[in-house]
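What follows is one structure encoded as C-alpha cells, with my remarks underneath.
What follows is part of the complex, with its chains left where they were.
Read from first to last, the chains carry the letters A, B and C; within each, the first residue is number 1.
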Amino acid sequence: MAGSTFGNIFKIMTWGESHGKGVGVVIDGCPAGLPLSETDIQQYLNRRKPGQSKFATPRKEDDAVEILSGVFEGKTTGTPISLIVFNKNQQSKDYSEIASYYRPGHADYTFDAKYGFRDYRGGGRSSGRETIGRVAAGAVAAKILKTLGISILTYTRSIGPVSIDMEHFCADEILNNALFMPDKKAAQEASAYLEACMKEQNSSGGTIECVITGMPAGIGDTVFDKLDANLAKAILSIGAVKGFEIGDGFAVAAATGLTNNDAFCLDESGKIAKKTNHAGGILGGMSDGSPIVFRAAIKPTPSIASTQQTVNKSGEEIAINIKGRHDPIIVPRAVVVVEAMTALVITDLLLSNMGARMDYLEKIYKK
Amino acid sequence: MAGSTFGNIFKIMTWGESHGKGVGVVIDGCPAGLPLSETDIQQYLNRRKPGQSKFATPRKEDDAVEILSGVFEGKTTGTPISLIVFNKNQQSKDYSEIASYYRPGHADYTFDAKYGFRDYRGGGRSSGRETIGRVAAGAVAAKILKTLGISILTYTRSIGPVSIDMEHFCADEILNNALFMPDKKAAQEASAYLEACMKEQNSSGGTIECVITGMPAGIGDTVFDKLDANLAKAILSIGAVKGFEIGDGFAVAAATGLTNNDAFCLDESGKIAKKTNHAGGILGGMSDGSPIVFRAAIKPTPSIASTQQTVNKSGEEIAINIKGRHDPIIVPRAVVVVEAMTALVITDLLLSNMGARMDYLEKIYKK
Amino acid sequence: MAGSTFGNIFKIMTWGESHGKGVGVVIDGCPAGLPLSETDIQQYLNRRKPGQSKFATPRKEDDAVEILSGVFEGKTTGTPISLIVFNKNQQSKDYSEIASYYRPGHADYTFDAKYGFRDYRGGGRSSGRETIGRVAAGAVAAKILKTLGISILTYTRSIGPVSIDMEHFCADEILNNALFMPDKKAAQEASAYLEACMKEQNSSGGTIECVITGMPAGIGDTVFDKLDANLAKAILSIGAVKGFEIGDGFAVAAATGLTNNDAFCLDESGKIAKKTNHAGGILGGMSDGSPIVFRAAIKPTPSIASTQQTVNKSGEEIAINIKGRHDPIIVPRAVVVVEAMTALVITDLLLSNMGARMDYLEKIYKK
C-alpha cells in the first residue's frame, strides 16, 4: 500500500525526511475557486514550529511554505496544489552512533524489519517533520470548511496528571500559553510538572481534545466509512497517539442505556437537537448536528536523556544515552496536527457526501 | 464514497438490510489456493448468532452461509468470493410507529438527514445483521492468517463495572460462557449485573480486548496507513464502538518516557524482543514482533424498554417505549466482529507489504 | 489488485462463474432516491440474453435478476444494491477434456499461469456470463443518467467486411434486427456473411459504435482520469475487445491540424458549440458538450469447430476440435455490455465532478 496517501476525493500525498532536502505535500482534488495564499497555510505551520517555548526544541527552523502549483490569481484552480518546505537546518553531523542501535519507543527497529535498512538521520520519515505535509494540507481543508461555516477547536486537555478544569475553560487562552491549554491555571501547573520531568531527564504524555462545530447532520457513511472511524484512523496515524475516543468514549463501558442515550428534543428554532451529547455528535457513523467531540492519548516523548537498555545492529544488548535536546512533551506541537487531520477527514467526507442523493445531482446538473 | 467497501487488496463489499431478502459480502482479491469450505465461515457466524443465551435476543435465525462463487474443488480460485446469508425470520409486522419517530442512540435521525428517508424496518442497514458480511469475510481472512502462523484471540474484558482479573485469565474459558469472558468468576459477576440491568429495563456497556500473536515484524506503513491507524478505523467502524486504544492506550497520558518506553533485548533464541510491551506490539505504525494488544469501548444497547424522550417526524416532542425484546448488552456478540475486522486489516496489510522490498519482487519474479 | 471492482464513487463489485451457483454484482455508492425496479434492470439483461437468434447460442437461460438489497418502497436508499442472477442451465457434463488442454484465443493458459489452476467449467470467470453483473449495474447507472437528460445509443457498426452506411442510419432499426445494426440492408448482408462463416466452422469479428448525447461540458479530469481514458479502460475490460478509438480515432494519424481541428462557433441559441466533431466530444479529457462518439473492435469468437493446434497440460502438442455450439460472432451480444460500461463511467465521473468547484459545495451545504 502507498502509505503516504490520504483521502478519497480531497486526496493528499506527503513526502520528505527530517534531514533530506525538504518536506511537502501534493493535494489532488481541491475544489476550484477557493481563495488561497501562503499566509493561510503558514499560520497553521507556525503553530507546530519548534523553538517557541522552553518545552520545545530550540532548533530554529523557518518552515516557510511555498505554493508551487494549483493556485492562479489567488484562487485554487482545481489542479494539484504542491506545497513545499525546504529543510534549512541540517548540519552534517555524525549519525554513526544512532545508526548502530535501536532507540526504545522509536521506529528504528520496525523500519529495518520492513525495508531492510533505513534513513537513520534524525528519524528519517518517522520524524516529527513528517507532519508538516499534513498541517499544510489541513490548512487548505480548514479554509474550505470555514467557507461552509464549520470550525474546529483543538487544545491540550491534559499533561501528565494535570487536566484542564472544564469550569474554567477559556478558548481565548489556548494560543496564550505555550502548552495550548484553554485553562490558565492548568497550564501553569502543567508547566511546573514538565520542568520537573526535564530535571529528571524524563518526559510526559497527555491528551488532546477536539471540537467540531457547524457540521450539517448526515455526514459520514453508515458502515465502514463512519465519520468516527475515519477520524480514528486519521488521529491514530499521527505518531505517538495510542488511543482515540469519541463523546463519552471509554466511559461508556461502565454506563447504562438510560444514562448514555441522548434524548432528542427541539431547539428554540424548532430544529431537531439532543438534550445531551454523550454520543459526541455522531450516531450510526453520521454527524447528528451536535458538536463532534473526541480525544486522543499521546505517549511521552520516547527520546529521553536517561540511560536506557537496548540492542545494537550487531545483536548485542547495550546501554545508551540519547544525545541532543528533545522536547519533554509531544502534546503541544501535536495539537495543530490533530486539527489538520480532522479538517482533512471532514472535507473529504463532505465532498463524498455530495453524491449521496439524487436531488443533489439534480441541483448541480439538471438543466 | 462507497461506504460499504473495505480493504485495498483484500477488498470486501458488504450489503443487506435487517429485513430485506438477505445479507452478504463479496471478497475481491483473495489469493488463490486457500482451502475453504462453508464450515470455515459458519463457525465464525455461529459466534455472533442470536438466541444463544439469556442476554441475547431469542429470535431464532439460522444464519447459514452459502458460498456462491470463487471456490472450486475446495480451494479459492483467486476470483471474487460471494457469500450470502438469507434472512429467514422477517415476519411482516407493523413498522408504522418506529417509522414515525427517532429512537435515541440510533441512526434513525442521521439516516433521514443524509438520504432524505430510510428503510426503517428493524434498523435497515444499521442493524446488527449488517455485521454478518464482516464476520463471513473475516473468517476467510482468518484462515489465511492461520496458514501463516498468525492467531487472533478476542474476548470480553469488562461489562459495566465488572472487569476480568488478568491473574485468572484463561483462554479456554472464553467459549465456555455466554459472555465470552476469559475469567469464570468475572463472567458470573457480569451475569448477575446484567440480570439487574434487565430488571430495570436498562442495558450495559463494556470493553473488548484483542491479542494478535505470530505477527512478523515490519507490517504496516509509516505514515497514514499505520497498522494501529487501520485497526482503529476497522474497530470504530463497528456500530456502538466509542473508543479504541492500543497497548497502554489512554494510560500513556499520565505515564513518563521512563515508564512507557519498552527496552529492546534479545530473547533466548537471540532474536530481538522487548522487555515490556507498553507499545502494544506496534512502533511507528509497524508491528514490532511482540503481541499486538488493543481494546475497544462498546456503548450500552440503545434500545431499552424504559420510557424515553424523543421527537417524531411531525416535529413534536414525544415520550416513547421501544417494544420488543432487546439484548441488554452488545459486547458478547461484538467479540467475533472485532476479531473479524482485525483479521481483515492484518490480511490486507500483509498483502500490501509484499511490494515493500525489491528482494521480495525478485523472490517471486526473477528467473 | 481486486480485479472485479470498478468505479470510484459509483463503485461496483461483480462476481460469479459460468457454472457456479449464479452471477451478480453489488453497487456501493448509488445515490438515494432513484426509482428502481427489477424491470429497469431486466430490460438491459434481455438485450444480452442468448438464444434470441440463429447467431446466438440456443441455450435457454432465464437470466432473471433479483434485487436483494438497497431498494425500499421502490427507491434506492443509498445503501449497497445487491443484484443476483442464479445460474439455471448447468447440467453436470464431462469437462475432463476441456480441463486437459489450452484453447487458442481463450484465457485457459493465462489463468493457470496466474493462479496455478482454474475453474475450467464453461470458461469459469472468463465466460461471457461474467458480463451479467456489468449489464445489471450499468442499467442502474443508465437510469441515473436518464434522470439527468443523458442518453447512450450503442449499435453494431460492422461485421466482418460489412459496415453500416451512415447515409442509411436509422436508430429505430437497432432493436429490429438480431445483429443490432442501425441499417436494415447492412444487417441483411452481415447476416448472409455470418451464415457463410458458420458453414465453414468459422467466426467473425466486428465493431461497435457508441454515442452519448446530453452531456454537460466539463465532465472528466485533465490528467490521468480523462473521460476518454476511463472509457478506454472500461471498454477494453470487456473480453474480446482489441481496440478503442474516440472521434476520428486512428484516422487522426493521417490527418493534419487544419482538417482535424474543430472550429468553435455559436449555435442558434447562442451557446458555444463546434462546427465539426473530429474530437468525438472530448477536449483535454473533458466533455465539450458535443456528442461523445467512440468505437470498439471486437475479435472473432475464438471457439470454433474447425480443427486447431494447441498444447495440453502434459506438455504435448495436440490437435483439438472444440465441441458444442458457439456463437459465430460476439459483437451483437456485446453491444449492451459496451452501453453498460459507458453508463458506469459517465455516472462515476458526474459524481466525482460534483466536488470540482467551491460554488457546487456552497450550493449543497451553505446555509
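The criterion applied here is as follows: contacts are C-beta pairs under 8 Å (C-beta built on N, C-alpha and C of every residue); 3 or more make two chains touch, one makes a residue touch a chain.
Note that the coordinates shown come from a computational prediction; the quantities given were computed from them, not determined experimentally.
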Homo-oligomer size of the whole complex, from 3 visible chains: 4
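Operating definition for what follows: only the chains that are shown with their structure count from here on.
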Relative to subunit C, chain with the most remote C-alpha centre: A
Distance from the mean Cα position of subunit C to that of subunit A, given in whole angstrom: 45
Mean-CA-position distance for subunit C and subunit B (Å): 38
Centre-to-centre distance between subunit B and subunit A (centres being mean Cα positions), rounded to whole Å: 26
Sites on subunit A at which at least two other chains make contact: 8-9, 216, 222, 352, 356-357, 359
Subunit C - residues contacting subunit A, complex: 8-10, 29, 31-34, 76, 78-79, 144, 147-149, 216, 222, 350-352, 354-367
Interface residues, subunit A side, partner subunit B - complex: 1-6, 8-9, 14, 102, 104-107, 109-116, 125-126, 130, 158, 160-161, 197, 200, 202-207, 216-226, 228-237, 239, 242-258, 260-266, 270, 272, 275, 279-280, 282-289, 297-304, 306, 308-311, 315, 317, 348-349, 352-353, 356-357, 359
Parts of subunit B lying in touch with subunit C, wherever the complex brings them together: 1-5, 7, 9-11, 13-17, 20-24, 26, 28-29, 32-33, 66, 68-70, 72, 75, 77-82, 84, 114-119, 124-125
